[in-house]
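Here the complex is missing one protein chain, while the rest keep their positions.
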Amino acid sequence: MNKISDNRAWWLVLPVFLLVAFSALIPLMTVVNYSVQDIFGPGQAFFVGTEWFKSILADQRLQDSLIRQFVFSGFVLLIQIPLGIGVALMMPKSGIKGSLCLILIAIPLLIPWNVVGTIWQIFARGDIGLFGWGINQLGIDYNYTGDTLDAWLTVLLMDVWHWTPLVALLCYSGLRAIPEAFYQAAEIDRASKWAVFRYIQLPRLKSVLIIAVLLRFMDSFMIYIEPFVLTGGGPGSSTTFLSQTLTTMAIGQFDLGRAAAFSLIYFLIVLLISWLFFTAITQADKEK
Amino acid sequence: MAEIQLKSLAHSYSDSPTGPDDYAIRQLDHVWHKGGAYALLGPSGCGKSTMLNIISGLIQPSEGEVLFDGKRVNELSPRDRNIAQVFQFPVIYDSMTVYENLAFPLKNNKVPADRIKTRVQEIAEVLEIEDKLHKKAKNLTADEKQKVSMGRGLVREDVSAILFDEPLTVIDPQLKWKLRRKLKQIHEQFDITMVYVTHDQLEASTFADKIAVMYGGQVVQFGTPTELFEAPNHTFVGYFIGSPGMNLVEVERCAGGVCFDSTVVPLEPWQADLLERMTSTNVKIGIRPEFIEVSAISSDDTYESEVLDVEDLGTYKIVTVRLANQEMKVRQNEEFEADLGSQIHLSFPKQWLMLYVDEFLIQEQQR
Amino acid sequence: MSLTLENVSNTVDGVDYVRDANLTFEAGSFNVLLGRTLAGKTSMMRLMAGLDKPTKGRLLYKGEDVTGKNVQSRNISMIYQQFINYPTLTVYENIASPLRLAKMPASEIDRRVKETASMLQIEPLLKRYPLELSGGQQQRTAMARALVKDATLVLFDEPLVNLDYKLREELRAELRDLFQERQCIAVYATTEANEALALGGTTTLLHEGSVIQSGPVMDVYRAPVNTLAAQLFSEPPMNMIRGRVTDTEVTFDEYSHHALTQELAALSPGDYWFGIRPSHIALVPANDDDLEMSMEVALSEISGSETFMHVENSHFEMVTQLMGVHQYRTGAPVKVYLPINKLFVFDNDERLVHTPSRISGGAV
Partner (left out) sequence: MRQTRSKNIGIIIYILLLLTPVYWLLNMSFKTNREILGGLTFWPKNFTLDNYVVIFTDPSWYNGYLNSMAYVSINVVITLLVALPAAYAFSRYKFAGDKHLFFWLLSNRMAPPAVFLLPFFQLYSSIGLFDTYIAVALAHCLFNVPLAVWILEGFMKGVPREYDEMAYIDGYSFPKFFIKVFLPMIRSGIGVTAFFAFMFSWVELLLARTLTSVDAQPIGAIMTRTIGASGIDWGLLAAAGVLTIIPGVLVIWFVRNHVAKGFALGRV
């Protein structure tokens, strides 16, 4: 598809530009404005330069929260990408069964994030939750509200339950684009199941997998509602992620200056990572 | 190398076929001998691709048997039938190099590494792609990719047949005859049974020793390019082979042969004799534009015709004439000259005048 | 009413798609653009249609400069390679769409749509959707839409290439008849020399964006301006053999010597390219002054009524086009005869200096 270069196309893009500017650029400017001031109340603010940034980078609580976030996102990718591919490979290719599978698997994605938290809040309780009760029946004392490790594993399990379908459906659409002739050729060449996966399916899943990793890393990196509803960030602050720290700081303590500086750092990390993925995707697109 | 036989084979895509139209392939028996180069020729929708997929095992025929060297293979999947297939669009493993592509089937058959190396080198030389062995397969040109895809079949010593499904579709026109020439050389060198599906008579006749012309799910003729040209045994083959196709004229029986309007066309004695024994009213005569002779003077066995159009095609001319109320085409060499509306005298050499009843040719030995 | 391209060039991101083209197409003419893939056929047609603007030169229509005019305001129509029809409209609506946009009365639209549809034998399909039809029927729908609005310029971009061999033949004949009496300018792009010959009218040879030669089809075919034009306009390409002429004889590739006959006497001594059409090479001498060469069969390709035999020897290789079917084993020795009066001669800069005289003879 060779595109014509024509700057009049800007007229078509203008509405998007204005709308997203209004809902992103203007707010971002206020954040930058606050991040360099110490604000006591409306009208009383002192210019403090990069003082907030320095204090945040030094703040131990935020550093723990950042590390916790990276570890969490790391685990999310490690589990959900391979599991998603596995599920996609098992899904029937076409027909009624195919679309039925698609809808059932997509259900977790349709549930509001707070309801996901509520479901697992009930499901994992020892007394009224099937999962919690089941684990205890097996003799393992499991209490996600009390034990840090249990809380962590439950949050991770909830996220795997909630978002693996997205990876599975992305890979499923990638697999569906593979022409039948490739499978026939593999059949004729007597390729083993592994060879079919390694040489036909995986290379063609590359661009879709990059999108999956991008979406999963970003969304897990800014997770807030689900763990908040499930564990409230506890026990202690073991499951308090970046977004929750920021929200309590900004809305809870009305500590505007620090919250603004923290928001900027948070957003810059996100920008850097999504830029890496963006070049990877456009690279994959070019090769296809 | 296998002899491929189809015994009373038929195939319908609907599970309860009623009339003949429900059949993609109508009842037929057919044999491809060991090591032969064959073509399946016909317009799109005539069932030739279905036939190819039945041979390769991708489709199970709804009726009849598929035999490889006399052994029934209906239940065998493509992987157990030892066939290789070259598809319409190059199907290669992009992430591999050319060498790995060619070695892939051998590796899957657990062939020892050194044997793979020599075999791949040998086949690469035959296909003239030995200098590209270590390049990534995805950067090759379309015709090189088709060579690689064919190479995957050739490397296997146990391959029983190679099937081609219109392999030249995506190749640049000026490269086509080079790849056709390569396919022909390979067939002469490897003596593998090859079946080639196409709608292009030039590709079919340059590649195949014998061509099966398919029409409406039936093999209407199975013969060498010469037989198809000189003795098309079905009116469709006459029309489909040769450009322009055979002149076909509907005629009635009359004294001394057959006639249309007032023109009487004498028949050979055996033709008239066989015609009498048949009752059908669907009688046609056919003669190829290449075989109609034009003479300057009229004689008793020439027919008066008016020139309607003279098409100059460089190396030859196609003259459209009206004979009684029938339009016919005559092929003449490039020096032929005639004014529109002028009269020319045509004669139909006996040995090239074909008689068709119910669309099928009346053959001499049909006593 | 004529279309003129005046020094038209189109260079995009440093690539010359069209180089300094000067062409004129008269009303009622059928013009074929013949060239290999990527020779610039489509780029040139897009310039004529107004879909692209040339970076240099002018486009004149009836003398008026239309270079900048946008495509909506030009009365043109175009048929693409991939059967482009509106998938969401029925065949009837597809054909009617240009007329509806021209705000033509419904009764008039109905008459013209039905008339054009029957002309292209798709009247029974008017209620169907294009994607339900076969390739040939889809392309006929596209042609009907192009012809219904009596455009002054009709552009065909290799429209038959995705169709069956036999269907292509039929549609080509129909196209020729359809444009016999129309007053519009038709421009037809193809890679096949036979299609240019079959469609007649004028032929313009294109190679890498430049116009090699343009004129009535038989003039270009009979007198190719250089070796490139000769090879572009023949299928399989015309055979070219190096040769040197001295006062007394002509020697081909320092190998076979032949007496200089009065036919070639006019040539001044020097090196030349000798061109011979595959169809003029015979296996049996037609006249006594034929050039005899002993070769070996490389490959014989039979195509129904003809055989293309590739012959070669240590010096050069040739292709012969013989009537009827000739079965030869590869490597079999064979003698071929080149009638002198059929030779084309090109000078060292590959420009044509001698065309075969039209006396009778030649391989039948």
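Descriptive notes on the structure:
Order as written gives the chain letters A, B and C; numbering starts at 1 within each chain.
The rule is simple: a contact is a pair of C-beta atoms (placed from the backbone, for glycine too) under 8 Å apart; a residue touches a chain by one contact, two chains touch by 3 or more.
What you see is a predicted model, and the numbers here were worked out from it, not measured in a lab.
Within the entire complex, contacts from the absent chain reach the displayed chains A, C. Contact with the omitted chain, checked across A:63, A:99, A:192 or A:283, is made by A:99. Listed residues C:1, C:27 or C:51: the one in touch with the omitted chain is C:51. Residue-level contact of subunit C with the missing chain is found at 49, 51, 70-72, 76-78, 80, 82, 84, 86-88, 97-98, 101-102, 145, 149. The missing chain lies against subunit A, touching residues 1, 3-10, 12-13, 15-17, 19-20, 22-24, 26-28, 30-31, 34, 86-87, 89-93, 97, 99, 101-115, 118-120, 122-123, 127-131, 133, 161, 165-166, 169-170, 172-174, 176-177, 183, 196, 207-208, 211, 214, 218, 221-222, 224-225, 229, 242-244, 246-247, 250-251, 256, 259-260, 263, 266-267, 270-271, 273-275, 278, 285.
The rule is simple: only the chains that are shown with their structure count from here on.
Shown here, the protein chains touch in a chain-like sequence that does not close on itself. Distance from the centre of subunit B peaks at A, each centre being the average of the chain's Cα atoms. The mean-CA centres of subunit A and subunit C are about 58 angstrom from one another, to the nearest whole unit. Rounded to a whole number, the gap between the C-alpha centres of subunit B and subunit C is 26 angstrom. Touching subunit B in their complex are the following residues of subunit A: 179, 181-182, 184-185, 187-192, 195, 199-200, 202-203.
Of all the residues in subunit C, the ones that touch subunit B in their complex are 36-37, 134-135, 164-167, 169, 191-192, 194, 197-198, 200, 218, 221, 234, 236, 277, 279, 299, 301-305, 308, 310, 321, 323, 325, 330, 358, 360, 362, 364.
Of all the residues in subunit B, the ones that touch subunit A in their complex are 56, 58, 77-79, 83-85, 87, 89, 91, 93-96, 104-105, 108-109, 149, 152-153.
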